[in-house]
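Excluded from the complex is one protein chain; the other protein chains are retained at their positions.
Chains here go by letter, A and B, matching the order in which they are written, and residues are numbered from 1 within each.
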Amino acid sequence: MTAAWRAHKKGAYFANPCFTQIHPTCIPVSGDYQSKLTLMSESLRNDGRIWVPKNPNDTRPPNQIPEEERDYYLERMYPSFANLVPRDVASRAAKRMVDAGYGVGPLKNGVYLDFKTAIERLGRSVIEQRYGNLFDMYENIAGENPYEVPMRIYPAVHYTMGGLWVDYNLMSNLPGLFVLGEANFSDHGANRLGASALMQGLADGYFILPTTIAGDLAPQLNTPVPSTDSPAFREAEEGVREQINRLLSIKGSRSVDSFHRELGKLMWDYCGMARNAEGLKHARQRIAELREEFWKDVKVLGEGESLNQSLEKAGRVADFFELAELMCQDALHREESCGGHFREEYQTPDGEAQRDDEHFAYVAAWEYCGPGKDAKLHKEDLVFEYVHPTQRSYK
Amino acid sequence: MLSGTRARGVQPLRQRRVRPRIWIPDFYGSAVGKKAVMAVTGIVLLGFVLVHMLGNLHLYEGAEKMNWYGEYLREIGEPILPRTGLLWIVRSVLILAFALHIHAAYSLTVMNRQSRKTKYQGGRDYIAANYAARTMRWSGVIVGLFVIYHLMDLTWGMGGADFTKGEPYQNVVASLSRWPIAGVYIVANLLLGMHIYHGAWSLFQSLGWSHPRFNHWRRVFAAAFAAIIVIGNVSFPIAVLTGIVE
């Protein structure tokens, strides 16, 4: 992320940052210290049934809650696709249930993914063959045995479809800067399917780039690489030194991690699964304030000449503030719901995403205009010749 | 935060020679090659230790049979080879095997000491590395020193006991009747057993002989071989001390 952002600050356009994919089956947060939410493979939804207790104050262990007191809410809300609805639909549904107070687990921040029916129907050995290593991983992390009690899951941010803008040769708007894989914005548009991150990395690196980079490199044969004395390099080096010295000299009272967590919570609350104009404006304002506070009050111990992980983190978090502001700006300006970007004001009566292809069928490529300033929008219109976008339904 | 991105500072501990060499010394120049040589020389030594133990079972057949056996070893190969000719060929092979086994072990020990200059300060809790494996150098050195004493004792007659050339039966009884010496023989053979327990399994890995079909049997082979050698060799001092052989 840091490399892409630094390229953006030097002039590379950042495209579609608001399209973020939430994965519905992650292990829920177990405490404030959580550094990583481990993904449970989506294949689990093939056989698991998602439910919450009908009574929000039900504190019984799940195996003691009888069938008629369980709300299999996906099966109820989406009869034809049930537990197999797409990620964003499943994620929003889970958030709705937990926000309404039906969450399960010690922090009431998850929903159940239950394999009891599947084990009864197929037998434990079949389930073990299909999901053995996933069940082991879950037990290792959560300390509960999914063969005997239901798994607890909750959505978490998983992938960003946005990234640096590139053309069909994978070159950004800066000549000679090629961007591959999840660092760029291409291939996925506003949403993506499972395992496509690996696929994109391979496709970009194995199939596309070996052919397209030749077009850029061939005319440069025998051109010497600029030395570290060149003005551009020295300017960049000075900039980095200045930032490092600045971060080290603030000597404030708050650790880098505390800023990181507060920023993350803001983004999850206001620029997460479901967004609205008021929330996004509030978030932008709060992020700007937090960014100011960071540059006045961050505490980075140690010095800059040897390995210093706090300094490294501080540099990254400094970039994250600006990225967060851009994400909110992009989400605010895109007045429709599309793919991984859901605006509460723009949904169908069924709660499905409502696109506005007339006004928003374009890639939003943003140009950096300085810290705290609005980025400048460049539109790349999307033209669909053979397959035209329609409205999906999972009823 | 991969450390590789900061990497620059590691220098090799040792440089490989660039001048091309003849392929066998070149092969021995590598650690993998040395281990393969240790495995092959180990096989030779295992073969010897087994035949030696089996041959010495003649002790239980009485003085006449045992002394005949000693003489037989010197006559075998006649008339094609002179007397003790074949015996000296076998001894030369053994000396070469010992020399290579020991030299390789020594070089590898030096290499391995250099590879961890700062030891673990907080202690280590081994999971798979068993006691036999971790004491190979010690059991090897002690067995090596014992071999020299054994030659002094029962081949050259310098071991301090009554010695008559050509009468191995009586020499064995005379030497092993001294219980401290019998104790030395027993301890040395127990160490030899440990050395074989790891070595006879390790040689398969060093030579690349590994397949799921027989891998389990490698351990069985090593344990059985060690047991047979130890039981056989330890029986001799015990037999002499308890009067079974006198």
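Here is the rule we use: a residue touches a chain if its C-beta (ideal position, glycine included) is under 8 Å from a C-beta of that chain, and two chains touch if they have at least 3 such contacts.
Everything below uses one rule, namely that contacts and distances are computed from a predicted model.
Selecting from "Glutamate synthase (NADPH) small chain", "succinate dehydrogenase", "Sarcosine oxidase subunit alpha/sarcosine oxidase subunit delta" or "ABC-2 type transport system ATP-binding protein", the unshown chain of this assembly corresponds to "succinate dehydrogenase" (UniProt protein name). Residue in contact with the omitted chain (choice from B:Ala133, B:Val147, B:Leu190 or B:Leu241): B:Ala133. Of the listed residues A:Leu301, A:Cys369 or A:Leu382, the one in contact with the hidden chain in the full complex is A:Leu301. Along chain B, the points of touch with the absent chain fall at residues 1-4, 6-10, 12-16, 18, 20, 23, 26-27, 30-36, 108, 111-112, 114-129, 133-134, 136, 198, 201-202, 204-210, 212, 215. Residues 30-31, 33-36, 38, 106, 140-143, 206-207, 210-211, 255, 257-258, 299, 301-302, 306-310 are the ones on chain A that touch the missing chain.
Methods note: only the chains that are shown with their structure count from here on.
One inter-chain figure worth recording: chain A and chain B are separated by 62 Å, centre to centre, where each centre is the mean of the chain's CA atoms.
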